[in-house]
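Here it is, the structure, as C-alpha cells.
Only a single protein chain was left out; the remaining protein chains are all shown in position.
Up next, chain A:
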Amino acid sequence: MSQTNQATPSRTGVTVVIAGEAGQGIQTVEYLLAKILKSEGYHIFASKEYMSRIRGGANSTAIRVSSARVAAYAAGIDLLVALDREAPAHLADRLSPATIIVGDAAGLGLDRPVLDIPFAAIAAAAGNKLFANSVASGAVAGLFQVDFAGVERAIAAYFRGKPQAMVDQNIAAARTGYEAGRELAAAGRAGLTPPDKDAAVAGDPIINGSEALALGAVAGGCNFIASYPMSPGTGVLIYLSQFAADFGIVAEQAEDEIAAINMGLGAWYAGARAMVSTSGGGFALMTEAVSLAGMIESPMVIHIAGRPGPATGLPTRTEQGDLELALYAGHGEFPRLILAPRSIDAAFYRTAEAFQLADRFQVPVFILTDQFLVDSFLNLPELDPAGLENEPRIVATPADYRRYELTPDGLSPRGIPGHGAGLVGVDSDEHDEAGHITEDLELRVRMVDKRLRKLELLRTDLVPPLFHGPADYRTLVVGWGSTYPAIREALAGLDRPDVAQLHLEQVYPLPPSAVAYLQKAERIILVENNATGQFGKLLRQETGRAASDRILKYNGMPFAVEELAERFAALLTADTAAEGSAV
C-alpha cells in the first residue's frame, strides 16, 4: 500500500475490515488476526462498531496494520473480509474502487471483483461450518504472506483447553484458507502490498481500553470496585473481577448504580481505594452520591465510558456526550476533578493517577472515556507500572481527631476507623469539625469555604495539556479525550506551519498552561464527538475564549482521520482565501 500522503493520511499501512453478523465470530477473527499480524512484526490497532444485539445485525471490526504506531480510526478500507451478504452494503460508504473484497464470490453476489475464498464451504469440509473464522483468519494471513507457524500458534492459544481434535481441525481449516490467500498473493492477483515490518513489535502486549483502565486502577492501588453492568463501562468491572483473587481486590456487582457508588464511598471511608465504572445512564443514578462525596470530602474514582444518549440512546456506539453531566452532577457546590485519557496507554496512567489525586485532594475524580476508547485495542510496548505511586494518604488518628479540621488549604488529614486512637465521623448534613450535624450558620460558611479552597488547589497543571506544533501558531486545534490520535494524525498529514494542536486530558478545572495556549491563539478550531460542543462551552466559561470553528460529530461513530483531514483542509483553505481577498 502507499505510504502517507496528504489527501489520505490514514495510509501509513493497510486497513483490514472484517464484517458480518453478530454471532458469526467477528471477534474471533479480530483476535486471531491481531495476534498473527503483530507477531509477524506489524503494528495493529483495532476498533469495532456493532449493533445492540447478540445475533444478526451488521457489525464490523477495523484493524489498521501498519509499519508505525497508529491509534485512530480510519474509515477507508483496503481489504474487506466479508463474512455475509450484508457486509458490503453495510460498509458501502467506506468502500472505494481500490478496496479488495475477499469472501465467497457466489454468495456475495457483487457486481465487482471479489477474491473468491468460500469460507463456509472450506470450513464445512474441514469438519464444521463454525470453523469459517479460522478459514478467514488463515486467508488474510496468506494474503499478507506471513509464516503459517504464527497462525498455528494463535489458533492453539485461542482454543487452549479445548479438545485437541477441535484445535487440529481449526488449524487445518486455517491452512486451506491460508493457501488460498497465499496463492492469490503470489500470483499477484491480490493487489495487497503489506507495509514494512518492525521486528520490535512482535513482543508487545495487546491491550484494549477497558483492560488498560483496569490495569491502571490496580497500579494506582485500587482494591475495591462495585458497579452495575452498563455498556460500555462494564469491561472495567469484568477485568477487575478477573484480577480480584491475584491482587486482593473486592469486586462486587451491586444491585444498582446507587448502591455501587455508595459502596465505593463506604470503602474509601474504611481505607480502601475504590472505583465505579459505568456509562452515562448509570452515572445519572449516581449523582446523589457524588454530592455526598463532595460533602463528606471523600475521595472517589468514577469511570464513565460514554455512549450516545439521552436515556439509553445508542447502546453500543460512541460519543463524548457526558462531560456536562460529570461537570454538574450532584447538587450543591463542591470541587471535583475531571480527567479524559487521550488514548489507551494514557488510560492506564491517568487511571493510576486518578487514585492518587482523589486521595490527595479528597474529591471525586472522574475518568471520562467512551466506547471507542474502551473497546479498541493495540500493541503497547510501554505500559509500565514500576514507580507509580500508590501509597494511601491516611493518618493514624490521635485521640482528639477531627475529620474536618479547618486548615488553611482546606485539606484535613484523613483518618479511617480502626487505625489510631481517634474516632472518624462523616456526615451528609452540614457538620462541625468532628463530623457532627450542625446548624451553626457561621460554621456552615467556614465549611463551604474550606471545601471550595480545594478547588483552587486543583487549578494547577495536575495533568499538563499536550501541545504539538510551532510556537508561533495562529490557529489552534483543540480537542479533549479520545479524539487525540485522530486529530494528531489528520494534522500531521496537513503539514501547516501556522497550525498547532492543543489537547486536554485534565478537562476540569482547566490547567493554567492550557489557558495560556488558548489566549495566544488567533483562531481556535474545536473538535468534539458530541452535538453541542460541551467542552467549548466550558472553555468559554472558564477563559472567555470562544471557538472560532467547531467540528462536531454525533452519529455514534468516532472521528475518522480522513474526515478530520478534509474538514481541517476546508477550514484552513477558507481562512487563506479570506485573507487573500483582504489584501
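Just so we're on the same page, a contact is a pair of C-beta atoms (placed from the backbone, for glycine too) under 8 Å apart; a residue touches a chain by one contact, two chains touch by 3 or more; residues count from 1.
Keep in mind that, in the parts below, contacts and distances are computed from a predicted model.
For the chain that is left out, the UniProt protein name among "Dehydrogenase", "ABC transporter permease", "Protein-methionine-sulfoxide reductase heme-binding subunit MsrQ" or "2-oxoglutarate ferredoxin oxidoreductase subunit beta" is "2-oxoglutarate ferredoxin oxidoreductase subunit beta". Checked against the full complex, the one of A:68, A:89, A:106 or A:157 touching the unshown chain is A:157. The residue touching the chain not shown here, chosen from A:147, A:196, A:409 or A:429, is A:429. Considering A:19, A:126, A:174 or A:219, the position touching the chain not shown turns out to be A:219 (whole complex). Within the complete assembly, A:204 is the residue of A:204, A:353, A:489 or A:549 that touches the hidden chain. Although one chain is not drawn, the whole complex shows that of A:46, A:184, A:267 or A:539 it is A:267 that touches it. Although one chain is not drawn, its touching partners on chain A can still be listed: residues 35, 39, 153, 157, 203-207, 211, 215, 218-224, 226, 243-250, 252, 254-256, 258-260, 262-267, 269-274, 288-289, 292, 296, 383-386, 388, 390-392, 394, 416-429, 435-437.
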